[in-house]
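A short write-up of the structure that comes next.
A single protein chain has been omitted from the complex, and every remaining protein chain is retained in its original position.
We just call them A, B and C in the order they show up, numbering each chain from 1.
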Amino acid sequence: MNILFVGDIFGSAGRHIVREHLPHVVETNSVDLLVINGENAAGGFGITPSLAEEIFDMGAHVITTGNHIWDKREIFEYMTVPAESHERGRRVLRPANYAVGTPGFGVYQGELPSGQSYAVLNLQGRVFMSSCDDPFRKADELINKLTAKVILLDIHAETTSEKVALGWYLDGRVTAVVGTHTHIPTADARVLPGGTAFISDVGMSGPYDSVIGVETELVLNRFLTGMPGKFEAAKGNPKMCAVLIGCDGGTGRAHSIQHLMLGE
Amino acid sequence: MNILFVGDIFGSAGRHIVREHLPHVVETNSVDLLVINGENAAGGFGITPSLAEEIFDMGAHVITTGNHIWDKREIFEYMTVPAESHERGRRVLRPANYAVGTPGFGVYQGELPSGQSYAVLNLQGRVFMSSCDDPFRKADELINKLTAKVILLDIHAETTSEKVALGWYLDGRVTAVVGTHTHIPTADARVLPGGTAFISDVGMSGPYDSVIGVETELVLNRFLTGMPGKFEAAKGNPKMCAVLIGCDGGTGRAHSIQHLMLGE
Amino acid sequence: MNILFVGDIFGSAGRHIVREHLPHVVETNSVDLLVINGENAAGGFGITPSLAEEIFDMGAHVITTGNHIWDKREIFEYMTVPAESHERGRRVLRPANYAVGTPGFGVYQGELPSGQSYAVLNLQGRVFMSSCDDPFRKADELINKLTAKVILLDIHAETTSEKVALGWYLDGRVTAVVGTHTHIPTADARVLPGGTAFISDVGMSGPYDSVIGVETELVLNRFLTGMPGKFEAAKGNPKMCAVLIGCDGGTGRAHSIQHLMLGE
Partner (left out) sequence: MNILFVGDIFGSAGRHIVREHLPHVVETNSVDLLVINGENAAGGFGITPSLAEEIFDMGAHVITTGNHIWDKREIFEYMTVPAESHERGRRVLRPANYAVGTPGFGVYQGELPSGQSYAVLNLQGRVFMSSCDDPFRKADELINKLTAKVILLDIHAETTSEKVALGWYLDGRVTAVVGTHTHIPTADARVLPGGTAFISDVGMSGPYDSVIGVETELVLNRFLTGMPGKFEAAKGNPKMCAVLIGCDGGTGRAHSIQHLMLGE
């Protein structure tokens, strides 16, 4: 069974490059399950219902997110659906370790047309990020409730230490732990000894002639002066970053993980 | 002209894997200038004079470091040498943007046996790190004083945004901006349009069956309980991470950068 | 009913000044319940079993702590007692919102000789501090389980915003919310409209010719150079900082809070 996970779509450049590459990548690699992180789809800041629809139309089964999830308020209502629903709004996840009572959900279990069941989890790290619940214990709690064997976890976190630690912690219990948030892909994709595919960061799908998606001049100005200024999404040098994970649908154990970085 | 930069040597596993691979990498690639980050050489925490000697004996022209530089106090005196000296203690750098009056130096300009002059700079980021002086302006200040055209900068920083921003800021003014500190290599090595080779993080040279070099169980225990406990360097799955940079010795502009990750 | 809460005892200077003033303060004010924060009793860093005994011998019913609780490892075992115990080790609290499985307890309910029942809670803030569980929801959870009406909460936190917010959140549900950790007393003691006594920070009981308890020169050196160096407890100008809270033993509502700062 093949899973494709696409890193944070950043702005229109990100959406375009993903739309360009996705069909052939999915077909060439017989992708069964497609998960896309969409937290930066709306000009770099959040995601709207119509952009979520656009990403689902590209074939995504589930959209994961991260700290930018609430940047666009229209998404609140879209994500406010019953827990047992399978509609699209239910399949836009926010980190599962956000406070109890937060809109939306952080885990989704579904079934592919083939009858193969799968689950997607979304968690956020705590080091150098806003306070949220313990991602390690939240992972334990949620995984124990799942019946699916194929489980993909998007850990949206700042530091390599927290992401790598979570990978080892869950090794053998989930199919893949893929990191997002730093917007730069890491070169450490591997299958851990227990059969969990891991990468510290998939990297964004967006304009790489930028500072993590934003126009370079604007970010440099912020670093150099500390003064406010609107951050605009860059356009140059778009790349789609993703990982392709091969796993056994019966056991959920991964046998391969390959990083892809595709440009124009 | 060829430059090899080796990422943070972590503990004895890091020292051994670098010693194993360095001779053939240096020879195969006709490396002219060898710079090694040694901030974690001493069991993961700092560097001692004897370990610095060991790294110089491996052929390093300059040793860069980062936030762990003062973990071993013996290094203070070793680095306390005249600014105009070229002895080994002078060639162990600490970030140049540490406070005025801090022991040691953050920039070194030297000459290779061929007569080729070169400079190495070491800076530390400020985002999610201890306070230090502005790395952007410190870079400007130091680069303006150098006569060497071949300039390698090790930016020791936590976030991709600060490292990427510094790369763009210095594009065309230095030969290479190489990131360190996260201990995980990134997959974004490239030559920027102005001729500066860049990578967000070279990755450590150390045991990758670990959490950024430390025994996994010890770090997991810290994440899970918040309780103190000694951090011990791991041993498993050592890899040497480095970047090989090709540049023009006359202009200092880079034409290539290649990431290497070499295991047992 | 009168409650005296004494702020973080810092080193030997703190222990001496508290021992000097406690008897007359307790007697003059007919103190019924005495709670002391002891997280810095051991030279500024943690607390040992023998120092805990010393503080209990001064008359403390309960010792609260904070982020320094694990600095001295001997305290782990001392605090490892059955939940239903009332022995001294059970009455040294660590923040209740530390991870599940952490040694010790964060809440204690007891009874005074008069038959009056009371409870003491200890929580830690999350803003600019190590990750821990949500103090707001943890407070809800614990308070709901208590049968005592007189409830004192020590919120050990960095920022005024988090402490003030918790005070308003619990107003009318606990007797007092007293802040600790910054080591400087605030001038905002008041009874909130619902009957909860509040102060953002009680201030330490320790040497005020210092930087939050530590020898000034050592801290200045750290600020000026960023270099490591042992932090030693200062001795000069010791003061005992405390709040005296008057409340109704039946309802648990406070009617007064007064800050005390007593020197030599």
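In this section, a residue touches a chain if its C-beta (ideal position, glycine included) is under 8 Å from a C-beta of that chain, and two chains touch if they have at least 3 such contacts.
Quantities reported herein were computed from a predicted structural model and do not represent experimental measurements.
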item	value
Touching the absent chain when the full complex is considered, from C:20, C:74, C:141 or C:188	C:188
Candidate in contact with the missing chain, chosen from C:99, C:143, C:165 or C:227	C:165
Residue numbers in subunit B that touch the chain omitted from display	99-100, 126-127, 131, 133-134, 137
Subunit A residues that touch the omitted chain in the full complex	70-71, 73, 98-99, 101-103, 130-132, 224-228
Interface with the unshown chain - residue positions in subunit C	128, 136-137, 158-162, 164-165, 168-169, 182-188, 200-201, 203, 208, 211-212, 216, 219-220, 223-224, 259, 261
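Here is the rule we use: only the chains that are shown with their structure count from here on.
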item	value
Intercentroid distance (Cα basis), subunit B paired with subunit A, Å	31
Intercentroid distance (Cα basis), subunit C paired with subunit B, Å	44
Subunit B, residues touching no fewer than two other chains	224
